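Just one protein chain is left out here, and the rest sit where they should.
For clarity, chains are labelled A, B and C in written order, and residue numbers in each chain start from 1.
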């Protein structure tokens, strides 16, 4: 259930889940936090409550650090895990590899982000093992293996199974390395996996999670979560010197408390995923239109004839064209969100069906 | 005029202006920005309006970049001005020198922050000239002069006069160097100077301003303003790779638009300054109590006997003790804000008078 | 002509050209520089002479900066060309991409080294153009194109033709970007191209050259050469703050003067190349043995049956095994140098022929 009806205003926009507004519950939490003075820099009660709540949600004591962007969460997390002469292994389409303007390199002091190709946005233990072997062979001349970073859900809208996660984290652990999870869309993955937050993370060997909320209903809230608080030593200074420690931190913490309370994050994500599934089901049924990947979360990549794409654009539907190899089709990316109305999904499918007939 | 009455909740807290809530007008602006979808990363209408409005306020075309902390604003601004092998000259108590956990060094890639001592938190042309001479004498072995950074209002609650600013910026310009202004409390300085924003900045030779709003009524808004937009080349990438480009940037821009509109920033600052002046007037009248500096803005540093300080603490007044040299007194720092009720000022003065009598 | 006979001691070592001693002429130049006191940090006469001589050799005024390692030369050069949020495009096997433990990232403050695959160690304009297009499409989220870096001779022992160089540098220039050349084995490439040093560099559009000497007879000398001295502004500070400005710089300059004088660099490189050609000619003639690339310089990659490789190792020949795809062969890398005796080439070919017969 979406807590407000955006039908009127969220018109036909499948560009990204970051074009959405903040949801009502989050807005109310911000307003509620605006009472009188409060200790600055995280010494307030709401931040304490967030710390407690995160421990409850993840079923163990954790160290959680709110920040205001996913790039900050990822880059700060990696800077804590990887030395400046280290390497981070990830998928070549990972946000840390291509979409953060070099933030991980900046925050780590120069570590190398090494991306592997791979269908559906997932990397494999074999790829990582080969990279470890190369690094060992080259010794001091090569960057030192530092961490694995997995995007969950992936940039291709798929979700690593828990078995896949375990295989990768076990390999990392065998080499004494931590595994980071870029969870900008973690809630979407979690409802797909249909397990607890603990089962989806540290019980699969994940050491640090970048937990996203902004794409799923928050105004500007993400968090870095260390499942072993000891690993977070001095992380507060990293956050401070990156300019990511708010003086009025309660306003960031309040968003995350609301997000994790009463299953808001799961409710929002379930809706987004359901809309993506509905899109996929509808589109796959159309001749000449192909959904290119398993729709595990809230993104889909769809091949369709160029004239259809152009006509959909003309009708005012918002989406991005995406690089694709087939010669007689183009691919587009569609992203749904907690705020995507079912009517728009139906409209999009209907329009595509109609246009494909011509 | 303060737009809400915080008497009940903002109880006796003179610790900092960052313990305040966000003011109603700002909160309303955030809520108003939460309408439907909007282009992400600053392509929205509110951010455009901010750009226009800033140009109007500063009476010339400027390039303005909202960020969510003063540390981010300062460190990003300096990274644009100073090479990694450069030096930034400032007062030894400047926020960039002592309170940002090395953020300027981090963002610049290793530039050196060179702080000068000096009464009232101000540096002098003679100090800067001596530093330039040393650097020239030492050549390649020394960091290269890169920028001057002036805090306005200063960390000692004083305000550089326009003549003082001009003398320093002229010296910088003579050596081909830019001058940065840390304006975390710029509005407080501006109402003291009683001139236009243009007169207080670029017409005094300031090249880049870190404009603070959080301490003066915003939820989490600061901005970097380049008075020559050409100087901002690629600054958007610096902001992005530091994790300071919000996807839902409209929520940050909306705060700043509200802040700069209808003189809200000046109204708020005038109240804060007036409360500081009232405190100073009241306290200076008490035997054994001395206000240590010119109260130009919204901070005051006060020497008083240790027993009085201890008793005030016991009464629940919030403030910080501050290093001070006199043997028979301690110093405390008092900060007022847009939300400080006059009644609390009167209570504090009365309590101090009463305690000093014993 | 090799100036000393290392037959007795340089036994069968084809591992790298960096296992060689310094040649007699270079050693004599070092000894000759050891006369009395001299101004430190490059204010000496020998360093001035190097500056003059480099201008003569490259037929234009250049700015030359001696350093003591190729990694330093490359990383310093790139740090001058590319902003911290920039990208350097190169071959995926380039030294800057895989062999310098992240030095380019370190020196640039976090720039991204983007390597392309490609036969023979060369990149193509199409690859670079595609990368530029992607970067433009992604805007602020992606690193900004900063420079192209070409390795000459390549890591696969081939040499870019002047036409190939021009096509790449023209593309870079069209986008306002500089081209760097990693010339760790520049002399080997130059004698292959059979043209002047000017024709092989700036007349092909190269902006900055890392000139290697250590692999070709020096004790520890490399240099960064800017063909436009204006581009070298403040480079001396970059060198200093990297710890690469020697106090007794004359000892580094003296090596480079000797290297560039009287065609020593060309003479040494010609011998090395000739030995590689002789190896290739001899090996290609053996059934089951295949030289895998064009032997343009002093390296060759050779596929041969595993038992032959193992037997050669047992005989005491030094070389590295190299990753290779064919299932029934392994690849080895052989590197010749100015000091490789012809007798050893003949011995290696004879041994391989003998072993391949079995």
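What we mean here is this: a residue touches a chain if its C-beta (ideal position, glycine included) is under 8 Å from a C-beta of that chain, and two chains touch if they have at least 3 such contacts.
Please read all numbers here as calculations on a predicted model, not as lab measurements.
> Kindly state which of the options C:25, C:71 or C:203 is in contact with the chain not pictured.
Considering all chains, including the one not shown, the answer is C:71.
> Have a look at C:60, C:162 or C:240 and name the one touching the chain we're not showing.
C:240
> Going by the contact rule already stated, which one of C:18, C:48 or C:262 would touch the omitted chain in the full complex?
If we include the chain that is not displayed, C:18 is the one touching it.
> Touching the left-out chain: which of A:236, A:263 or A:347?
Touches the omitted chain: A:236.
> Out of A:27, A:181 or A:245, which touches the unshown chain?
A:245
> Could I get the residues of chain A that touch the absent chain, sorted low to high?
Listed in rising order, the touching residues are 41, 83-85, 109-110, 140-141, 144, 234, 236-238, 240-241, 245.
> Please identify, in ascending order, the residues of chain B that touch the omitted chain?
On the side of chain B, residues 84-86, 98-102, 105-106, 109-113, 138, 140-144 touch the unshown chain.
> Spell out, residue by residue, where the missing chain touches chain C.
Contact residues on chain C toward the absent chain are 6, 8-11, 13, 16, 18-22, 27, 30-31, 34-40, 67-73, 75-76, 100-103, 106, 214-215, 219-220, 237, 240-248, 251-252, 339.
To be clear about the criterion, only the chains that are shown with their structure count from here on.
> Taking the mean of the C-alpha atoms as each chain's centre, how many Å separate chain B from chain C?
Inter-chain centre distance comes to 52 Å.
> Using the touch definition from the top, which residues of chain A touch two or more other chains?
100-102, 106
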